[in-house]
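First the structure, then my questions, so here it is.
As you look at this complex, bear in mind that one protein chain is not there, while each of the others sits in place.
Chain naming follows the written order as A and B, and within any one chain the residues start at number 1.
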Amino acid sequence: MIPELGHLALWLAASFALLQAAAPSIGLWKRDEALAALARPAALAQALLTLGAFAALTWAFWVSDFSVKLVAANSHSQKPDLYRFTGVWANHEGSLLLWVLVMALAGAAVALVPTALGERFRVRVLSVQAFVSLGFFAFLLLASNPFERLVPAPTEGQGLNPLLQDPGLAFHPPLLYAGYVGLSVAFAFAVAGMLENAVGPAWARATRPWVAGAWALLTLGIALGSFWAYYELGWGGWWFWDPVENAALMPWLAATALLHSIAVVMKRDALRAWTLLLAVAAFSLSMMGTFIVRSGLLTSVHAFAVDPTRGLFLMLLMALYIGGALTIYALAAGRVAEGRQFALVSRESALVANNLLMSAMLGVVLVGTLYPMALEAAGGAQISVGPPYFNRTTLPMLFVAAVLMGIAPWLGWRRSGTGHLAARLLPAGVAATGIVILALLLFGIRGIGALLGFAAAAWLGVASLSILLRRGVTLNIAGMAVAHLGVAVSILGATASGALQQEALVAMRVGDAIEMGPWRAELKDVRPVAGPNWTAIEATLDVQRNGRPVATLKPQSRMFVAPPQETTEAGRAGWWGGELYSVLGKPDGSGRWQIHLWVKPLVRLIWWGGLLMAFGGLLALGGKLRLPSRVRTVAQEAVA
Amino acid sequence: MKAFAIALLLIASPVLAEPPTPPDVPLSNPVQEQRAKAVMAELRCLTCQNQSIADSNAAQAQAMRMEVRERIAAGEEPEAVRAFFVERYGDWVSFVPPAREDTALLWAAPLLFLGIGVALVARRFRR
Partner (left out) sequence: MKGKRLIWLLPLLLFAGLVALMANHLGAPQQQVIKSHMVGKPLAEFALEGVAGAPGLALVDLKGGGPVLVNIFASWCLPCAVEAPQLQALKDRGATIHGIALRDEPADVAGFLARHGNPFTRIGQDPGGRMMLAFGASGVPETYVVDAQGVIRYQHLGEIRAEHVDLLMAELEKAK
């Protein structure tokens, strides 16, 4: 009964989405304000009903109602509680329902939050948003009904892919989706801005929080996904330039560029047409990414349940919305004047440089991801474009971006002097030089890439810190500095874990030990263990550094019951922001086990940096608030 | 009918599991092992979904790793080892795309995008 109610709620929500899309379109055209104003209550009703539908599906998963086909196919009564819950969105139908839910909640937020752009603009945004939602509702109801029944109901479900039974992966997709949906709001603002001819500083101020929030969520989602791949896939890598990763990276790059260009619109009323294009592109790339992931268009290591028919549906939606938005763009962008010109040395030109680099990186990732497909379609050779290509092309650009990011915040708007720069950037310059000397002499690093990486991290890190230490920075500026600091921290983690990594691959008996520099790992034990829905062979490795015990690693080779599948669980332990990482391999038949051990210094900084970036994005939502100065006043009063 | 025949075969064959592959044996010379590792990271596993042979548990990836190690140990240059695999399986097997006419656009992409961007931006600047 409850699944049927959920299904009904979904249909009703879709009807309200139709109302929300149509009422303002007709109302604004016929100058019927009362009709147009219906969009707001419609948005609220749509959000409540979608929430109801989502609750119904969650209930079906929670009580393991195997008469619902989706539950039977993706759940199992013995699954731990957390995964019975997260199983709701760990499948195609459920994730689409989650997408629609987040979208509806964002619509409700637009309907409720006060706006400086006027009621007319608000209902226009709601209408555009509902048009987009409608497509997803249609996809959900017509091609991927999550409430479909299974007759007769099986007594047991088929279980969830064991790789997905993990807290990291449980929360990675919702974060990404929330980010994509945030970008869909920016998309709606852009389309409404073009239709209403309202693009300017006020528009930028209204749009920016959505972009910053979406960017922060995307950053978190990508960082979590990377961390998950690192500890779950068992190869010790954290970024593989796989199509599925690139699909998430592209909207992030577009959102990063958008976040910077929208600041130029806000402060200087320039770069309007370009910013509009970025706002359309960011959401378009989100849709394209989802399409690539769900349609199985490209071969990926992050295997998804794919379905070409559904891929076709998604592609039609994509063609409709993106094609429509770009058509409006082609017609309207000519009217949107680009605004003022810049001086070469100014804050805005630095932001333009950021946009150039982000867009070029985006272009390279797009071309690299799709090139093999295009070449094959043209009857050419089968080629692979992998990490070597992406690293060689994007890392130099990232380096230049990091150098500029250190300088840009010190430049003034309009026309900036350069006299103060030397003094402001002195600490950063000293730090960069110092770390290079340290790396050369103390660690004997000779790779030019690694040295540049260390230099960039120190330069950007110290430059960002010195902004944070200034008096009375606004939350906006603090957010920027924290996000930039996060980039520096990530670069440091990536460089150090690569350049200073130590690795050993040894077949060993219980009692044998690996010696690796100051490290010594002894295999203490190999024995079977049992978990809630798996059994495993577990090795115990005691690790010492310079003779002192530092950690015990327990890598496993796991066998899951439902569905039957084998996975490797890395045995990990933290060590000063770095990690000891071990994988249990196969036995060699004569009592020895293959052990793969890595020491990865500072590797955790990669994800801590991601967290900092996301935190910076959220801080920036605070706008002009000056929290630190107020803290100082309170302190002064306390002293007085 | 065919499905039934296959099912019968399945029952009739006692073992259908692939025997386990022997574990990897790294080269004793650490410089050579490092070099072999670098080559493995850039070769694509034939039977996997977008994995390098360094990251794959597949039996054939293991055979390929063995081949890489033997060739590096025999003093072959990494480029020559890669060429050996490309000769057998085509460009697909290497994660480094070839530098040729048909990949000119791919390799030119970064400069092309930056160039277009600079050209577009140039007129925005005040002289």
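Operating definition for what follows: a residue touches a chain if its C-beta (ideal position, glycine included) is under 8 Å from a C-beta of that chain, and two chains touch if they have at least 3 such contacts.
No experiment lies behind these values; they were computed from the predicted model shown.
Of the candidate positions B:L27, B:A41, B:M66 or B:V121, contact with the hidden chain is made by B:M66. Only one residue in the set A:Q20, A:T50, A:S127 or A:S284 touches the chain that does not appear here, and it is A:S284. Here the missing chain is touched by one residue of A:N197, A:Q382, A:T418 or A:T433, and it is A:Q382. Only one residue in the set A:I2, A:M315 or A:A573 touches the chain that does not appear here, and it is A:M315.
Seen across the whole complex, the unshown chain contacts chain B at 5-6, 9-10, 12-19, 21, 46-47, 49, 59-60, 62-64, 66-67, 85-90, 92-93. The missing chain lies against chain A, touching residues 273, 277, 280-281, 284, 288, 291, 295-297, 299, 306, 308, 311-312, 315, 318-319, 322-323, 326-327, 329-331, 333-334, 370, 373-374, 376-377, 382.
By definition in this document, only the chains that are shown with their structure count from here on.
Put simply, chain B touches chain A in their complex at residues 20-26, 41-42, 44, 48-52, 54-55, 90-98, 102-103, 105-106, 109-110, 112-114, 117-118, 121, 124-126.
Chain A meets chain B in the complex at residues 233, 235, 237, 240, 242-243, 270, 299-301, 303, 338, 341-344, 349, 352, 355-357, 359-360, 363-364, 367-368, 371, 375, 380-389, 393-394, 396-397, 505-507, 585-589, 592, 594.
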